[in-house]
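Left out: one protein chain. Kept in place: all the others.
Read from first to last, the chains carry the letters A and B; within each, the first residue is number 1.
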Amino acid sequence: MKNNKYTPVIGLEIHVELKTKSKMFCQCDADYFGKEPNTNTCPVCLGLPGALPVPNRKAIEWTIKIGQALNCTINKSSKFDRKHYFYSDLPKAYQISQYDQPIAVNGELRIDNYELENSKKYRITRVHLEEDTGKLTHSGVDSLVDFNRSSVPLVEIVTEPDFDNSEDVKKFLEELHTIIKYLDLSDANMEEGSMRIEPNISLSIITDKKERMKNLPKYKVEVKNINSFNFAKRAIDFELKRQAKILDDGKTPDQETRGYDEDKGITYSQRSKEDAMDYRYFPEPDIPTITFTEKQIEEIRKTIPELPRQKMQRYIDDYKLKSDDAFILTRSVETASYFEKVISNLIKNESDLNIGKQSIEQAVANVIVNKRIPTSGTVKKFIKAFKVMFKKITVDFTELDKVIAAVISNNPKQIEQYKAGKAGILGFFIGQIMKEMKGQAEPQEVKKKLEEKF
Amino acid sequence: MDLFGKTVTQLRDLIKNKKVSSTEVWDYFAKRSKKYNKDLNVFLAMPEMEPDAEKGELSGIPLAVKDNFCTKGVKTTASSHVLENFIPPYESTVTLKLKKAGSRLLGKTNMDAWAHGSSTETSDFGPTKNPWDTMRTPGGSSGGSTAAVAAYLAPAAIGSETAGSIRQPASWCGVVGLKPTYGRVSRYGVIAMGSSFDCPGPITQSVEDAALLLQRITGKDPYDATSSDVPVPNYTFEMKKKRKFTIGVPKEYMKDLDPEVEKKVREAISEFEKMGHTVKEVSLLDPKYSISVYTILQRAEVSSNLGRYDGVRFGTNRDIFGKEAKKRIMLGTYALSVGYYDAYYKKAQQIKTLIIKDLKRVFSEVDLIMAAPTPTTAIKLGEFEKYAFFGETMDKLNEAAAVAGTPAISIPCGLDSNGLPVGLQIMGNYFDEGTILSAAHQFEKETNFFDVIKIGREKYRD
């Protein structure tokens, strides 16, 4: 979107469902998928009178982990708060969430686009832990509620409004998604709802970034119901256009929540945020405060695996990979781990292979990135195919000379072309010769011989 | 065998020694309860006898339980029309522990609806009458439970206290009522009123029974994150110790009392002196601040806890809430709303810190604090409307312990000139129920003030 009058101001609110075994405040299964309605509840997550919440330790540790992966400060003292609103899918009429003492604050995430030096930095305001609601569906004149999902642990990640275009948002979401998959604590699947994104979008007339951040627009529009990163980009682009038009008319867009319609590619008004929701937060009396020692926080940090950016840097530094190859390899933890397994197995047999000037790591990277051998099979299968592909060639020179002579004599026209100056025709000869030799020759060698002959 | 007036301890011994069967004991109380319930309106539900109970300390003894404890398969209403058809699919920890100890559920007792009140008159199912004088209220909100014990419809009962809801009705019904330390007894399954105040506790005829029942219901519960892991002592053992204590009497708590209440309470305290305990005057923060703190915090929690009653998974619609409930929900909502949180809720939490400090200071000088549990004796039905802040006035002497979470007991210490029971309140330090029970037990054994209980139930002897 090219509109030089306005600069987009976009912040993100991302929710990630943790794949703990148990729910956030009770022992029901956190994996609710595919279960018959209301067969995965207990008095606690159903909000029955008299039921009480007890927090899941692992969910808290995993939230710390996400905070650390996003370079946040972990609050040594944290608590849960009640966030009140009425909706049929919220059984207690309050969600146990975190208000003013979240688990993690003030982080940042750097997004690379192949070139690590040209990374952009986005600030993470906070990372906190809360419980999910039940699922509300509509059937005719009724709304139907299933509480199987109620109280599944949900991590909320909030960014500062540091984005000024939708493409960056998409890249950010992809990186965040990759990090979460590396941490292996959520399926982070947008279609399945284990990762949700709500951008907050407005337009500013201030061009200087510092000034703009100090004087944010007086309104913002929240967009919900976005089911993929692509849709996020489209929804944002639509919104920016829509808001620009309103501003051009001299008006201010309403502060509201809008839904995204992916079929029509538009956002539509859902509920007015004018009466800013009064959530009446107060500290959850049923749950004592949570404190962490420096040591505990460090112990958790130690369990964080090498993250995508670190890994990418290591591939470039240690394996001398091209940055775009390193980038592609690290996009999924499965691919990176596959790559690492392959090279650790091959390194022993390096000398047997004909990979030219590149290192084993570079060769394998190249093969994977260009999909020359599929990674869907086992590492063993890949290595076998790789060895075949780069088999050292034993050249029968007498045979070679015979073939060269034969190919030359059979193609007089092409010889004329070469003599006439078409140097490229050499490729034709090399091709023919390689064919005759069934690949059992070195193309560079053949080229040299041909040049000698001519 | 005449069972009339036997304590739980005595009944248990009779059953264990095969002098009477647990079924006979059940029939005895079930018959009495059905007979007198019409007049007294103590029970809201009386289930069938559970046949297999009785293995355990409590040998099949029937107990009355306040209707805010979720009892699986037995209607639980908190005395509100909103829950008039609610049958919990699960059991509260307290009633489960009692079941496991071999007791039987005699019936669910009437209470102020949602525990909002000090007279059991806000019940949607009619008030409970005070067995001492059926024109009067038994107090509240555990009025049904205290009346059950006072009229000997049950040998003991379980109640709950947020601020005064065990102590005050216990004093108005002339029975023993103990509010344990907050967190000493699990709240899991108790319909929440004030989450940071609610304490389940025993209501009994004797201190011995209170120790016995307390033992059965205490302990850390993995289902209640606020339940304490402080080790549970042997309360009967602690109770039997004949230690001499230093007792503090707060001068701020001896103001504005009904003169007859003051007289009886002072007499009781001087008995302790005669027994060899040391009594001294102490000073505590004026109870009026506790009232404000408690009012704000409790109503904020109430407004939050009652949000779930939306008629979807259980209960009726929200318009069915009674006036008192609506009032409290609104005040609580107001105190938490944007712009008022700091001024009300946060300020109250800060004063709570001061109240706790204040009590701790006094407990560093004395072992126990004694006072009246409530400024008056039982008032007439309908009279509460005369008092501005009725509940608050009745409960003001209970609110410091409620806010701080310290334990306290009310025991009978005499009668006023209308023949109505007067109670003595004994407050203890955190988790020091043992000291409270010891002092109460000494009073019970060495004076005849407990004969009060016998007088009260005489007209219900068959």
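FYI, contacts are C-beta pairs under 8 Å (C-beta built on N, C-alpha and C of every residue); 3 or more make two chains touch, one makes a residue touch a chain.
Definition applied: contacts and distances are computed from a predicted model.
Engineer: Looking at UniProt, which of "Asp-tRNA(Asn)/Glu-tRNA(Gln) amidotransferase GatCAB subunit C", "ABC transporter permease", "Spore gernimation protein GerB" or "Radical SAM protein" names the chain we cannot see?
Structural biologist: Missing chain, per its UniProt entry: "Asp-tRNA(Asn)/Glu-tRNA(Gln) amidotransferase GatCAB subunit C".
Engineer: Just to verify: which one of B:Ser80, B:Thr128, B:Ser145 or B:Thr295 makes contact with the chain not shown?
Structural biologist: Of the candidates B:Ser80, B:Thr128, B:Ser145 or B:Thr295, B:Thr295 is in touch with the missing chain.
Engineer: So which bits of subunit A touch the chain we can't see?
Structural biologist: Within subunit A, the residues touching the omitted chain are 20-22, 26-29, 36-44, 46, 54-60, 79, 86, 88, 93, 137-147, 271, 278, 280, 283, 285, 287-291.
Engineer: In the full complex, which residues of subunit B touch the absent chain?
Structural biologist: 85-87, 89-90, 182-183, 196, 222-223, 225-226, 228-229, 288-289, 291-293, 295-296, 303, 307, 310-315, 317-319, 321, 323, 326-327, 329-331, 333-334, 337, 339-340, 343-344, 346-354, 356, 388-389, 392, 403-405
As a working rule, only the chains that are shown with their structure count from here on.
Engineer: Within their complex, state which residues of subunit A touch subunit B.
Structural biologist: 42-43, 46-55, 82, 84, 86, 88, 91-94, 145, 147, 278, 280-282, 285-288
Engineer: Using the touch rule from the top, collect the residues of subunit B that touch subunit A in their complex.
Structural biologist: The contact residues of subunit B facing subunit A are 68-70, 76, 78, 83, 86, 88-90, 92, 187-192, 195-196, 222-226, 300-301, 303-304, 307-310, 312-314, 333, 336-338, 341, 345.
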